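The complex appears here without one of its protein chains, the remainder shown in place.
Moving on to chain A:
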Amino acid sequence: MTALETPPISTTEASDSERMPQPRATRGRNRTTKIRGVRAGFWVYVGLGVVLVGALFPFYWSFLIGSGDSSTINDPNMSWIPGGNFLENAATVVNDPAVNFWRALGNSITSSLLIAASVVVTSTLAGWAFAKLRFPGSKPLLVFVVATMAVPMQLGVVPLYILFSDLGWTGNIGAIVIPAVTSAFGVFWMTQYLQQSVPDELIEAARVDGASMIRTFWTIGVVAARPAAAMLGLFTFVTAWNNFFWPFIVLDRSDPTLPVALSLLQSNHFVDYSIVLAGVLLSTLPLLLLFVFAGKQLVSGIMQGAVKG
């Protein structure tokens, strides 16, 4: 493997340039940038541009159709400029009594917030214990948590459905919040993060000073965990918002979340796709807004999770 053989050469290269006298420094700098070969050229931007267009096109397409009328889709000479019917179509979506758009929006917001908050709290607590406290059984328990990440949701839906219909909770958003209040991924994520971001000495110092465990957790753990907790919360929120399978099973059609409402929209309006796609855009708008403000954090969250995970 070249990668393993080459470092020595690069060290000599580096020490060479170190020995170089001042006047050559600028040339040296130029050369290193060139050696790294990373100043991206024209074609990289073209490639990325194509990717970006591909990522955004479906949004534009749904606006194009969603702002037309029922005939737009069948028009062979369809214009690529949006029509003026978007608000009208959106109004149809919002006012359709079979879709319950506002209830769905409210349910989506409430349930996703509750799920994100409880996942963050339980994961931070457990992550702190796994990362920084020594206790018998910690290793096997953590392995167990990681192993459960492979268990599909499908494996729980039948008993959960039986349980919630026994309790009379089917149709209640409690039925979609309760099964999602913890996340093995979240525990794993916080454990990884806290392991690396809090030095053990800090905790020992706090203990020596007589701080109780809860105080140590509160003043060191929680403070250190904040960035990771924010990312976990964001990620969980998006996942919960987009979740469909379980809400579709357990919720009543009269009291849906947004994805369930979209499926109702499809079965009611499949002859007029302008209304369906207007609804699609409408239901995506809240997350797009969130993405504008927090997309950067989501990006760095996913990237950090990758390195540590």
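FYI, a residue touches a chain if its C-beta (ideal position, glycine included) is under 8 Å from a C-beta of that chain, and two chains touch if they have at least 3 such contacts; residues count from 1.
Basically, contacts and distances are computed from a predicted model.
The complex appears with one chain absent; UniProt names that chain "Sugar ABC transporter permease" among the candidates "Aspartyl/glutamyl-tRNA(Asn/Gln) amidotransferase subunit C", "Cell division ATP-binding protein FtsE", "Isoquinoline 1-oxidoreductase alpha subunit" or "Sugar ABC transporter permease".
Looking at A:178, A:198 or A:251, the residue that reaches the missing chain in the full complex is A:178.
Seen from chain A, the chain kept out of the figure touches residues 1-3, 6-7, 9-11, 13-14, 32, 35-40, 44-45, 47-48, 51-52, 54-56, 58-59, 61-62, 65, 73-74, 76, 121-123, 125-126, 128-130, 133-135, 138, 141, 145, 148-163, 166, 178-182, 184, 187, 210, 212-214, 217, 238, 241-242, 244-245, 248-249, 258-259, 262-263, 266-267, 270, 273, 276-277, 280, 283-284, 287-288, 290-291, 295-296, 298-299, 302-307, 309.
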